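Sharing a structure here in structure tokens format.
Here the complex is missing one protein chain, while the rest keep their positions.
The letters A and B name the chains in turn, as written, and every chain counts its residues from 1.
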Amino acid sequence: MNGFLMSTDRRPMLLMTPALLWLFGLMVVPCLLILVLAFFRRGIYGGIEYTWTFENIALVFDPLYFQIFMKSAGIAGLSAAIACVLGYAAAYAIAAMPRRHQPLLLFFAVLPFWSNYLVRTYAWIVLLNREGLIVNLARWIGYEGELPSMLYTEQAVVIGLVYNYLPFVILSCYAPLSRLSPEIAEASRDLGGSAWTTFRRVTLPMTVPGIATGFVFVFVLSIGNFVTPALLGGGQFQMIGNLVYAQFLTANDWPFGAALSMVLIAVMLGLLMGQAVVAERASGGKRAPDG
Amino acid sequence: MSDAFLSIKDVNKTFGSVHAVDGVSLDIHENEFFALLGASGSGKTTLLRMLAGFEDLSGGDVVLEGASIAALPPNRRPVNLMFQSYALFPHMTVAQNIAYGLEMDRLPRAEITSRVAEILEVIQLGHLAKRKPDQLSGGQKQRVALARALVKRPKVLLLDEPLGALDKKLRSEMQLELKRLQHEFGITFIVVTHDQEEALVMADRIAIMRDGGLLQVGTPQDIYEAPETRFAADFIGVMNFLPVTAGDQGFVARDGSVILADRVNGTGGAIAAVRPERLVLGDRGQNTLRGTVTNTAYHGLDLLLHITTRLSDTPVIARMTAEMADHLRPEMGQEITLSWSAKDTHIFPA
Partner (left out) sequence: MPLAESGPPMADRNTFRLMLLILGVVFAFLYIPISVLVGLSFNEGGLPTAWTGFSTKWYGALLENDDILKAAGNTLIVAVFSTLLSTILGTLLAVGVEIRRRNGKWLETVIFAPMIIPDIVLAIALLSMFSLMGVKMGLHTIIVSHVVFNLAFVCAVVRARLKSFDWSIVEASADLGGSTLNTLRRVVIPVLMPAIIAGALLAFTLSVDEFIIAFFTAGAGRSSITLPMQIFAMIRFGVTPEINALATLVMSVSVVALALSQRLNKGGLPGQ
């Protein structure tokens, strides 16, 4: 074709090349590298010995480490579940407000998500601290007894994760809810369904992909997280993220750290595929061809 | 070739195995208002885009004033296109939109300013020069798009469904406006349209396209009065079709009557055709039909009668002036006799 910027023109590839090279060199290659690294042996004094082994992968499933893995999954799962319940309720409530107010409500629901992660986590230290606001509040209303430590607990980590990722769930649940035609739910009411039945049989199934997306993302971001356990968990227990961190920066066992990351990636890919299946089911299976 | 201004020579366009344009040859004269008329998928827009330079030719040539332009990119052709969507630059004002093409030609600032002002006068939008496109009505956008293409004084102006997005009343105003501008600027216009009425009103000549090929080229009168194919007869205006069989005495209709016809196209005539306005009341012509009025449709100036006859499955349509209708007062269920002359009968093959 003679014209510039048209579909059979070869130039689009030229525009894409610099960015694609960048992603190739600084994302694809490094990720492939740690994939390979996961199958090398650890050197005696740290470093890497270039002989093939499955030991690192096997070590991930060693009870000592597998237990950490399961614990991380448990915390991530709990956080994701709580975030989904809260996030769905919030998204539903936003979608129920007059349409002209919705963009602003959504903007303020998401705003914290784009502010600094460390700062948001730190805010909970201020609240949960032994000298923190919650303890002070309890003293102020006259509670004299001993207060259980709230910071550096599993609960604190879960609160931190829910807090940090809730806006994302609100976003992902709001999208399908806002697209829902009120007439569909009205049709259910018209056919005799109660408000609760209508929600359970019509609204919820149609918006389940949003929840699935939210759950998967919170889970994935949580299981690999290392800032929140480090700051709110205070080193009381380890999660996968901390374990990976330790292999690279203190234990100096890169191959094992790489193997842990690979398992993390595998879990993430598995969940993403599951989410795609949920999304397809909810949209009524494969689409009929157009026309 | 004689005096052809723009010559389209055996042009082909294939997309994969689809022949979008299939061996089209066409000569267009200087200062002509030419219409490419066809349904969607007929290849008319592809042909127009090839003239503008947005589609390569799979075969053939396009010659403008004796020189081939087929290999020139769009920005080097002395041809401009008015886009169906108008394609106005949303970030520029009306004046900036119009000036853009002149700036690309590196004309002096003063000349650009005066030419923009001049064309804004012509399209009567001088007061909106500083508006952005999304502050304009549909009709105003249409005129800006036209001005932006016209201001470059192209040798040929291509218009892709120029009035497609306008409402009916505005459309008929703009049909005359386009004709006036074409006359004033003395530029060759090639319009693509699917609206046969628009083509009849505006064009000096019309080419009917179907399946990537040309069906018939001629003046509006030629095409309306002497369609060469059944498709053209049906596509332009309203036409009654009566199935016939060719026999020794001539063409025999379903009820056994013989239909006399002066215009026989092709061989193996199988269908007779006559325009509604050629049917007259009573037994006054060479051909006669009888039937029952089953519907009447009032159109202001005239009245269309739907008459069920034994000659065809679909009702025959006859057109009466309002004056005649007042006099006659046709009623549903009324028996009626119509007739027409042999010179108004067209015969087409099956």
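Structural remarks
Keep this in mind: contacts are C-beta pairs under 8 Å (C-beta built on N, C-alpha and C of every residue); 3 or more make two chains touch, one makes a residue touch a chain.
All values reported here derive from a predicted model rather than from experimental measurement.
The chain that is not drawn here is touched, among residues A:60, A:78, A:150 or A:231, by A:231. Contact with the chain that does not appear here is found for just one residue of B:80, B:287 or B:312, B:80. Among the residues A:97, A:138 or A:277, only A:97 touches the chain that is left out of the figure. Residues of chain B in contact with the chain left out of this view: 52-54, 73-76, 80-81, 83-85, 87-91, 100-101, 104-105, 148-149, 152.
Panel shows chain A; residues 3-7, 9, 11-16, 18-20, 22-24, 26-31, 33-34, 37, 86, 89-90, 92-99, 105-112, 114-120, 122-127, 129, 131-133, 136, 163, 166-168, 170-172, 175, 177-178, 180, 182, 185-186, 189, 195, 198-199, 203, 217, 220-221, 224-227, 231, 241, 244-245, 248-249, 254, 257-258, 261, 264-265, 268, 272 of it touch the chain omitted from the view.
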